[in-house]
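Let me begin by handing over the structure; questions about it come next.
Just one protein chain is left out here, and the rest sit where they should.
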Amino acid sequence: MTGADITQYFDYLFMVMLLFIGLTIIRLQNLFAVVMLTGVYSLIAAAWFVSLGAADVAITEAAVGAGISTVLLLAAMLLTAGEAKPTSAFRHWAALVVMAAAGVAVFYALGDLPVYGAADTPANTGPGMAYIERTPDEINIPNVVTAVLASYRGFDTMGEVFVVFAAGVGVALLLNLSGRGRREEDGE
Amino acid sequence: MVEIVAERFTYAVILVLMMVGLYAVIATGNLVKRMVGLSIFQTSVFLLYIATAKVFGGGPAIFDYDDLAYGTIPEDAIYANPLPHVLILTAIVVGVATLAMGLALVVRIREIYGTIEDDELSEIDHDDELKKGV
Partner (left out) sequence: MSPYVVLRVVSKLLIPLIFLFGFYVHFHGEYSPGGGFAAGVVVGVGVILYALIFGMEAARKAAPPYWARVGMALGALIFAGVGFVSLFMGGNYLDYTVLDPNHTYLGQHIGIVAVEFGVLVSVTAVIIAIFYGFAGRERTGDGAED
């Protein structure tokens, strides 16, 4: 592998931690521990994003994954149940079969992925790099990610905002935003 | 074969993480743990995207402010590919919104059925159908 840099060694560290946490989450039945480990998983993923050169994504993932998701999962856990039932043998084997089938499929496709970290792959020479070249002339702001997000792909971002809006409305409809009206609901 | 995997070792491990998430979704009957599995799967997909954007020796795609103002951006500077970053940035926030949606459904299911284990849920549904005389 040519041109590898120091971040590769960080990669191995993060891989080991993520795999360990993922397998622990599967084994645990106590939902509180599972939720907390999910927050840790997101935080380590955010650290990996920094090492991969995606600072914007890392900020968002740290705030969302380790902050909001954990709070929401905790709230949902407190409103529902604290323990999960142990996995039955049938489910375990069924899941393993599905996982093996999907795993074989994705690993068959592994060879078609671009070489890790190379600058001359199709993925890294197309529109992404063109955005870097054009941003100083056309948008003239330092952060290319913001330029692409808000200007070049503004239509896409607008769709995402509407999806977030729709999800917010959905939760408000399901859970009754203001917290009132529980009585009327019971009276049915 | 060994070389193919060695050059894509990071992807291989991320795919294993995805499979761990998939297992968590299928193996557990608990709906909250299932959402946790989905979010592990989702985070792994984010990692896969960002890993393809990695360029060795390249930092985040942010120019130095003075360089930009005076038009002296170095020609040979290396940056990570910003396009996957944009896609994933929005996907993360949409992901938490959909996670909240799923959890809201789980909370409502718990309020009506009194359980969030899916085998008990289908039992209750089955009993209801029998009561109706189907």
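Labels for the chains are A and B, by order of writing; each one numbers its residues from 1.
Following the convention adopted for this analysis, a contact is a pair of C-beta atoms (placed from the backbone, for glycine too) under 8 Å apart; a residue touches a chain by one contact, two chains touch by 3 or more.
Values in this document were obtained by computation on a predicted structure and should not be read as measured data.
S.K.: Which of these, B:18, B:47, B:83 or B:100, touches the one chain of the complex that we don't see?
M.R.: Looking across B:18, B:47, B:83 or B:100, the contact with the absent chain belongs to B:100.
S.K.: Out of A:31, A:44 or A:58, which is the one that touches the chain we can't see?
M.R.: A:58
S.K.: Per the definition of touch given earlier, which of A:16, A:33 or A:161 contacts the omitted chain?
M.R.: Final answer for the missing-chain contact: A:161.
S.K.: In the complete complex, which positions of subunit A touch the hidden chain?
M.R.: Touching the missing chain: residues 55-56, 58-60, 63-64, 67-68, 71-72, 75-76, 78-80, 138-143, 145-147, 149-151, 154-155, 157-158, 161-162, 164-165, 167-169, 171-172, 174-179.
S.K.: Touching residues of subunit B against the unshown chain: what are they?
M.R.: 60, 62, 65, 89-90, 92-93, 96-97, 100, 103-104, 107, 110-115, 124, 128
By our rule, only the chains that are shown with their structure count from here on.
S.K.: Using CA atom averages as chain centres, what separation in Å is found between subunit A and subunit B?
M.R.: Centre-to-centre distance between subunit A and subunit B: 4 Å.
S.K.: Touching residues of subunit A toward subunit B in the complex: what are they?
M.R.: 1, 3-5, 7-8, 11, 15, 18-19, 22-23, 25-26, 31, 34-35, 38, 41-42, 45, 48-49, 52-57, 60-61, 64-65, 68-69, 72-73, 75-77, 79-81, 84-85, 87, 91-92, 94-96, 98-99, 102-103, 106-107, 110-111, 113-119, 121, 123-124, 126-129, 131-132, 135-136, 140-145, 148-149, 153, 156-157, 160, 163-164, 167-168, 170-171, 174-175
S.K.: Residue numbers of subunit B touching subunit A in their complex, please.
M.R.: My answer: residues 4-13, 15-24, 26-33, 35-37, 39-40, 43, 46-47, 50-65, 68, 71, 73, 78-86, 88-101, 103-108, 110, 115-117.
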